[in-house]
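Excluded from the complex is one protein chain; the other protein chains are retained at their positions.
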Amino acid sequence: MGGDLLVPVDDSVTLRKTVAHVANRGRDAPGRPTLHFVYPLSERLDAGEETTAAADAEELLARIEVWVEEDLGDDADQVAVETALIGSAEYLFNPGDYADVITEYAAERGIETVVLDPEFNPQGMAPLLPPLERELSSAGLDVDLAPVERPTRRNPLTRPAGLGQFVVLFCSTYAFYLVVGGTLSTFDLATGAVSATIVAGLLWRITTRGEVDLTSLAWRLARMTLYVPFLLWEIVKANFHIAYVVLHPRLPIDPRVVEFDAAVWSEMPATTLANSITLTPGTLTVDVSQRHFTVHSLTRSAREDLLDGGLERAVRFVFYGRSAARIATPRERGARTGEERTSAEETAPTEEAAVTEGENA
Amino acid sequence: MTPQEIAVAVLVAGGAFFALVAAVALLRLPDIYTRTHGASKSDTLGAGLALAAVALTFGAEISTVKAALLILFMFLTNPTAAHAIARAAADQGIDPWTVDEEGESE
């Protein structure tokens, strides 16, 4: 039906006003339009977080239904309201992913108009709205921005956080202060405590993500101490390799872009793996989107090492424990390298790389 | 020469060597991605070695901890910066150089 409206929602400051706007619009539209409120919920692989996030989302959607009834009062029968969680089977990462699940939902139900909450930003990171708007309109949908006033605070940087985050941030700040100060005098202890309190008080909701579980943190640190020497050895070994390549008169390089899906999730492991890949000479992480790593490799042997997956196994060991370390190599899981192609198709990898970059642009 | 002097000399020389490798990589390699390889890794290892020499010179005191912090910091930030720069280049649509164009390089 023409008058149906699709509204992606998350817990933003202007959500209430957006819902009011959409409700009014639905009432003024001819016929009995259906208002679809959808909550794009990214899949999280740490199960505990997922269930609470889903529960929060359900609650929010229930609240929206109540709001619509409130706003319409006696006219409530002029619109139908549907709510849904979408995207929960996928890991939503960039604006494109959000646009995909939203368009899919719209296509299934024949919805032509999307109304966006101007503060819609489920990830709380880089601006999502302008690219999302672009993607949705290029998918053939009418996109309207709900004309609601924004409060002065633009992006809410804060996330829900508990006492654990505060304590961890306070302790690390205090320790850093004392190390840089270099003494344990009363003055330093006092000013350090004050500074650390201020810093932690201001930033505890911003810096850390998720609940801090001290036992698992301790285990991770312990396994990290095993990982560091391994990484250092890899770095040194591979640095000699790159020194040889760079100083060689004929410069025997064969750069190529490799893509693979790493078997790591959440931010910290992905960051660690990306940084380790970059530090190990011959490979450079160009882009990480979801679990999809785009790696630029300098030489053939560096590529071989990468696809053997030693680093990935090590990172899994650090973050998920020893049993998780045994896993098929990226090569066996079907990484795209362009290596399996025949030499006649030598230009193919370049095109492949160009395609990757086109997606990012 | 005392063992400490030898160790410091070896570390500093190693650091300078890898810094040189990074510089040569920056000058010789054909495109932004390959240059980033050289700069991000060799420079990081070079800096790490030289800072280890610094830590060794100070012996057991708070400055050693600071030097160690500096090393840790280098190893965390340099690859991140390199990654950010490479990604910026990719986002701007700069194509990676491949062997096919060898004729025009060098």
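The letters A and B name the chains in turn, as written, and every chain counts its residues from 1.
Simple rule for what comes next: a contact is a pair of C-beta atoms (placed from the backbone, for glycine too) under 8 Å apart; a residue touches a chain by one contact, two chains touch by 3 or more.
Just so we're on the same page, contacts and distances are computed from a predicted model.
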Protein name (UniProt record) of the chain left out of view, among "Cation:proton antiporter", "Probable glycine cleavage system H protein", "ABC transporter" or "Tetrahydromethanopterin S-methyltransferase subunit E" = "Cation:proton antiporter"
So which bits of chain B touch the chain we can't see?
-> 1-2, 4-5, 8-9, 12-13, 15-16, 19-20, 22-23, 26-27, 32, 35-36, 39-40, 43-44, 46-47, 50-51, 53-54, 57-58, 63, 66-67, 69-70, 73-74, 77-78, 80-82, 84-89, 91-92, 94
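The criterion applied here is as follows: only the chains that are shown with their structure count from here on.
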Averaged over CA atoms, how far is the centre of chain A from the centre of chain B? Could you give it in whole Å?
-> 28
In the complex, chain B residues that touch chain A = 17-18, 21, 24-25, 28-31, 33-34, 36-38, 40-42, 44-45, 62-63, 65-66, 69, 75-76, 78-80, 82-83, 86-87, 90-100, 106
What residues of chain A sit close enough to touch chain B in their complex?
-> 179-180, 182-183, 235-236, 238-239, 242-243, 246-247, 251, 253-257, 271, 274-276, 278-287, 294, 296, 298, 346-347, 349-350, 353-354, 356-358, 360-361
